[in-house]
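This view holds just a subset of the chains, kept in their places.
To keep things simple, chains are lettered A, B and C as they appear, and every chain counts its residues starting from 1.
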Amino acid sequence: MKITKEIINKHGLKNDEFKKIKELLNREPNFLELGIFSAMWNEHCSYKSSKIHLKTLPVKNKNVIQGPGENAGVIDIGGNDAIIFKIESHNHPSFIEPYQGAATGVGGILRDVFTMGARPIALLNSIHFGDVKNKKTKTLLNGVVSGIGGYGNCVGIPTVAGETKFHKTYNENILVNAMAVGHAKKDKIFYSKAKGINKSVVYVGSKTGRDGIHGASMASAEFDENSEEKKPTVQVGDPFTEKLLMEACLELMKDNSIISIQDMGAAGLTSSSVEMAFKGDLGLELNLDKVPCREENMTPYEMMLSESQERMLIILEDGKEDKAKKIFDKWDLDFVVIGKTTDTKNLILKFHNEVVANLPIAALSSNAPQYERKWKEKKLPIKNIKIKDFKKIKFDSAFFKVISSPNFSNKKWITEQYDQMVMCDTVQKSGADSSIIRIHGKKKAIAVAVDSSAIYCKSHPFSGGKQIVCENWRNLISVGAMPIAITNCLNFGNPEDPKIMGEFAECIKGIKSACEFLNYPVVSGNVSFYNGTNNKNIYPTPVIGGVGLINELKDPVKNNFQKEGSLILSIGKNFGHLTQSALFLEVFNYDDGPPPEANLLNERNNGENILKLIENNFINSIHDISSGGLIVTLAEMSINSSLGVKIKKPKSLSNLFEFFFSEDQGRYCIEIDKEKYDNVKKILQENNIFHEIIGVVQRDNFELEKELKISINDLYKINNEWYYNY
Amino acid sequence: MKFSVTVTLKKDVLDPQGKVVEQTLKNMGTNSLIGIRQGKYFEVEINEKDETKAEKQINEMCNKLLVNTIIENFSIKRI
Amino acid sequence: MNSSVIVFPGSNCDRDIAVALEKSKFKNKMVWHKENELPKSDLIVIPGGFSYGDYLRSGAIAAKSNILKEVVKASKKGCLILGVCNGFQILIETGLLKGALLRNQNLRFLSKDVYLKVLNNENKFCNKYKSNELIKLNIAHNEGNYFTDQKHLESLEEKNLIAFKYCDKKGDILNDSNPNGSLNNIAGIFNEEKNILGMMPHPERMIEDILTNQDGMKLFNSLFN
């Protein structure tokens, strides 16, 4: 087939890039080779626009065993225990077919984790939808939630935490990010680097069909009116086969048969084989006649670019084939030796006794284009408002409006569709700042949380990037865990637009500064560009997934009020920051001004001391103060218990809206016994931490002197209704 | 007026359900089995005397709700 | 006492239930579904999960496995059989228990803690519970909506073959406290000889205070004596 300009463009390659390919090969690629290049050189696999920025992130601390560059990040949690985790996006497929898109997103991230030898122990997700009035939103929400649940429930991994947000910026481009966390033995971690020559390359798992051909390029292309035509490429997930594949791989990993292993994710057989060879500085020869196919007459092009799910590539030690095959037979899975490692440093593909492709591995990987794209800085918006409208709205109706809004409504409708308890180690389910998963059979546990704040990042990407890491860190602190490391999924618009590239570069700077200061490195992640339609880009939405450690698991600290009569304190200084707050957005429809600034020094100091208070059993319950401000924090602590509060009018800020709705960072709300106040006060004062007594826990009613009084039952209803009525 | 709607997966779309059912039947000794694919079936009754109009309505129901046209095909028959 | 847990390729509560059995001192063995023989057992447990992805009807394919034939034989000899969640669905598909488990009324997978009333404690499974005791267990299923014909339903009630019913916090068995649409709020039933129990809620998830409570432990302690 003649390679025309049209074919090149259809493959998402720019003319310069095609020129570079010809230079690297010293000839024209054939059609199959072009397909392979397009898969390897697209944004999703090559990170061509993001790499120079990602390189600046901190990736090490004393706990990190493996940072970015592998299927997932690995951290040490003491003894022979390691935690392996990563987050990944499945945005475009989920917009086209929400159930299957979300389901296969979960499947993909699970494979990234068990590929490395970990048994997955928790799933998380961050999902962003358009305006609830948009006519697509409801179907997308339903489909995505049941897809996430459907996959995880069937495989038998608890889905324990996540976040769900609605904003019109996602009307034509939703976000579905899934995170998986697994547990492995430190001395049994598997990597993707190939080693040795003439070793068997084995294909295991499902058969290859025509699913998602060009999926990776699709994930890196903006949507337009013609997206509908791309529909048939959506893959269908098969969680049952995933479960078989997981068990079979974990069984094979018990001894020393595996040299290296890699899941077939985006760009399937192409990217997995190239990656293994590249890391091992080797070549690979594959016989495509051997690839197990689901459909008849599949071409090499289709086999190499198919994104059929639930498949893996393994390089085996000599002589282990029979033993390995027995295991896969037991689990009714395909197991076929399809090739071998070579010293040619080329990827050679054979089909019907002919060499159909012969490409240097380096051309596909290390020689892929890298771009230092132009980017524009975004100035901190000025805060030049005096809201006169405060008088027009009563405090209580503003409060009700916020907590009954889709963004602040209780997420039970969602979390009830996820099996949260399977594996019987979920000590804290979703609903708290972080969820807690015990390491099976041990005293230690990990805490996990995912967070994002696109609103802050849009307003000022640097502050937003910093803030989101802090918030995630704070969420782990709030359950008594020592934060260790993060994974991140960077969802942005079109990187060829300098404004968008600026958002990306500055969010990264913000993330970097917070991660460095908090000793909270990035160990894995994923970049998703081209989120937008017809030149309308989504708000910059970095999502942070954090993992923390609880060394000695006692009764975990609660996130809901525990005792009538105990004192409620707010920790950290409140400056009344309202721009970009939930109050301004949900009630006043006002979206100018800067986001709150995260002061890293205070953040760390407050957090470390809170952790101390928790460890010394001074705290009955705790919740961080974030989006929605103090009043929402108090409401959530009430709703989750059957106890209310009696709040005093504040002394420090005279405006009630500023006091209760401000979103200043680094703050917590804690409940303590009255008798412990002096001790707590002493610790806080010694460490220069500002605190205020807010009120006391009381029965039945949620109450603020003269402004607001509502029974807990009614409050629960207001907060719980939206999803069920949608 | 009563119609049947059969919904089947498009040709190249993976059918995990059919796959497992097929495997089970084979394990149970059904040697002659070549393949099996699973779909959905609906019986719809509507209050409409004009067959063309009725069919149009059913067609609309399929597109709007009953069928995921991204991965499924459907056919409508009067019964 | 000896117990056996049957493991299908898609079982995913097998380990959890083994932990509970061992905690109540059973000597437990895991039995792979392709096996043709059962180890000597006083109790056989069919655990929760998605035995074959639950792709045709939940439990249907598992019910055709080799090992199930052995389970049926053992049951006829009076061996105790417990089916939890997918295990209940499998027992229904084999015909060891009567009725059907349909999709949840709201068509959504439902995972939450529910209150149950123990209606019959004069059997091998529930003797450590008080009569009418109120307990809290976790459910997690797509198809737990128990259905049977009127005659059988009446006989279940008359012969006291209903083990648990969904109720509210106060113990009242109401429509509102029915999570999935089950007839008469049925959450678990016995066969006539009361050596087989099928239940949708997961007792193995409630055996530790740190995870919620120990209401499920009493079931395993009842079985072990």
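To be clear about the criterion, a contact is a pair of C-beta atoms (placed from the backbone, for glycine too) under 8 Å apart; a residue touches a chain by one contact, two chains touch by 3 or more.
As the structure is a prediction and not an experimental result, all values here were calculated from the model.
Asker: Can you write the copy numbers for the whole complex as a formula with these labels?
Answerer: The total chain composition of this structure file is A x1, B x2, C x1.
Quick note on the criterion: only the chains that are shown with their structure count from here on.
Asker: Does A-B or A-C have the larger number of C-beta pairs in contact?
Answerer: A-C
Asker: How far is the middle of chain B from the middle of chain C, if each middle is the mean of its Cα atoms, in Å?
Answerer: 33
Asker: Please report how many Å separate the Cα centroid of chain A from that of chain C, as a whole number.
Answerer: The mean C-alpha positions of chain A and chain C differ by 36 Å.
Asker: Residue numbers in chain C touching 2 or more other chains?
Answerer: As it turns out, chain C has residues touching two or more other chains at 52-53, 55.
Asker: Residues of chain B touching 2+ other chains?
Answerer: In chain B, the residues touching two or more other chains are 16, 20.
Asker: Give the list of chain C residues in touch with chain B in this complex.
Answerer: For chain C paired with chain B, touching residues are 52-53, 55-56, 61, 64.
Asker: Looking at the complex, which residues from chain A come into contact with chain B?
Answerer: 96-97, 99-100, 206, 209-211, 231-232, 234-238, 240-241, 294-295, 308-309, 332
Asker: In their complex, what parts of chain B are in touch with chain A?
Answerer: Residues in contact with chain A: 10, 12-16, 19-20, 23, 68, 70-71.
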